[in-house]
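First comes the structure, then the notes that go with it.
Here the complex is missing a single protein chain, while all its other protein chains stay put.
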Amino acid sequence: MTDTVAIAPDIHLALAIQAEGLGKSFGSRKALDNVSFELPEQAFLSIFGHNGAGKTTLLRVLSTLARPSAGKVEVLGLDVREKPEELRSRIGLISHRSMLYPDLTAEENLLFTARMYGVQNPKARVSELLELVELTARRHDPVRGFSRGMTQRIAIARALVPDPALLFLDEPYSGLDPHAVEILDRLLERLRFGKNLVMISHDLNHGFALATHLLVLAQGKVALFTERDELDVRSFREFYRNSVGAGGI
Amino acid sequence: MAELTIVRPSAFKQFRVLLGKELRQEFRTREMLTSMGIYALLVLVIFGAALSQAAQGFDILQVSGGLIWALIVFTSLLGLNRSFSSEKEEAALEGILLMPMDRSLIFLSKATSNLIFLLLVELISLPLFYFFFLTISSPAPSFWMASLPLLVGSIGIAGVGTLLATITSNARGKDVLLALLFIPIIYPLLHAVVAATTVVVVGGDNLVGTFATSLALAGGYDVVMLALSWFLYEFVISN
Partner (left out) sequence: MRERTIFDSLAWMALLLGALLSTAGFVLAFTTAPMVKGVDLQVFAQIGGVHVDYQLLFSQKIFYFHMPVAITSFIALLFTAIYSIIFLVKKDPKYDLRARIATEIALVFVLMTMASGMLWERYEWGVWWTWEPRLTTYFILTLMVIAYFILRRALDDPERRATYAAVFGVIAAVNAPISFLITRIIPTRTHPVIFRTDSGLPPDMLLPLLLSMFGILMVAFGIYRFRLREQRLRLQLEDLKAQLED
């Protein structure tokens, strides 16, 4: 142990996420139990597991929305317990709920976010993002009238406002029509350069195809953490069926 | 992509942005103000029916302070119940919790916007109350001083109400639950502001003494309860 202390800072810099014995429990109920893994920079992590396996709880802990009750977690080299505010300015979250105000327009929603983060030229940044998600024409329409796919694109733009170094995705594909899936796929392809992505996925094939790393949770524990290239999709499916069970996917 | 510079804004700047968001939403839809306004009008109609059999010599001034506060409490409950609906609809509150900021700003901006909406509704409904019930009687010349307890009471209602509305926005059966949590907690404030309002509307000998005592107590309640709400808000908002 003493030898590793000296080189520890360098290792930290190269890691996007470092979880050690992470637990989240209330009384005897354990949502997460001794979760440990290390994700290098520039990675795309896909998280799999049944409902109630702890995927969302893990994402909430990593994104500072929930406090861990045990263990140590560093995201982008920042301890989630000690420096949550610093971390918040460097991460983004896209979930299956848009986190938008339906009565405000697309532009107002994004401007609000930009001003809260302290983006210096909010109007320019918002125009740029609207362009990116191809919704410049609808910028002055309230979000309430948008289709599910359009809303999700604005939600993506919203998460990208502070140009986060790490992006969390909580089942971003749920409820999207094929066209919207295509757009989201294209966006993720563009985003993954220079960023870290962590995605909860319900779709084994899709989640496998995008990822560089795989994490399978079962009853709050790590059932598998590996680089994707160690496995092919068939053996991964087989592993998943044998260890976690086929239901739910 | 173009150059992106981010400077962490001051707490006051963030408060202004949050408050601006609340006001913009409300003035776009006017959902809360319209429903509160209509509700206030209907409560006045009910007062009319309730008082319709009162005897000729009945002095409405004696109960007007109480009626005004009954109107305000019921109307404010309606507004408070709605104040978190836009945050919950698409989980926008989570988006705010992900921002680098002092989370008590959420309490401060919500309480401020709730106070503004409540005062706006009072501005419309209280002249109506005067028009319907007080034109035949003669309020004491000191009646304009009622604006002080109105302000102090509304501040307390908005502050404590915002904390309790945050709690009930995550619960089942939230409408009744908010009333059940809110009314006992607000009772002492209500007792004080009703006394202060009544005494200036009725007038009388020990006007200044009762008014000052009641107002001071209401102010004390505000200070203690707002400080407590502010302190406890972090626990309510994060999970």
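The chains carry the letters A and B, assigned in the order they are written, with residues numbered from 1 in each.
Note that in this section contacts are C-beta pairs under 8 Å (C-beta built on N, C-alpha and C of every residue); 3 or more make two chains touch, one makes a residue touch a chain.
As the structure is a computational prediction, the values presented were derived from the model and not from experiment.
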| item | value |
| --- | --- |
| From B:64, B:154 or B:214, residue that would touch the chain that is not displayed | B:214 |
| Among B:38, B:54 or B:228, residue touching the chain not depicted | B:228 |
| Residues belonging to chain B that touch the chain removed from view | 160, 163-164, 167-168, 170-174, 177, 180-181, 183-185, 187-189, 191-192, 195, 210, 213-214, 217, 221, 224-225, 228-229, 232, 235-236, 239 |
| Interface residues of chain A (partner: the chain not displayed) | 26-29, 69, 219 |
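Here, only the chains that are shown with their structure count from here on.
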| item | value |
| --- | --- |
| Centroid spacing, where centroids are CA-atom means, of chain A and chain B in whole angstrom | 39 |
| Contact footprint of chain B on chain A as seen in their complex | 63-67, 85-86, 88-89, 91-93, 95, 97-104, 108, 112-113, 115-121, 124-125, 128, 142, 151, 158, 162-163 |
| Residue ranges of chain B touching chain A (in the complex, touch as defined) | 1-2, 4-9, 13-14, 17-18, 20-21, 24-25, 28-29, 86, 89-92, 94-101, 238-239 |
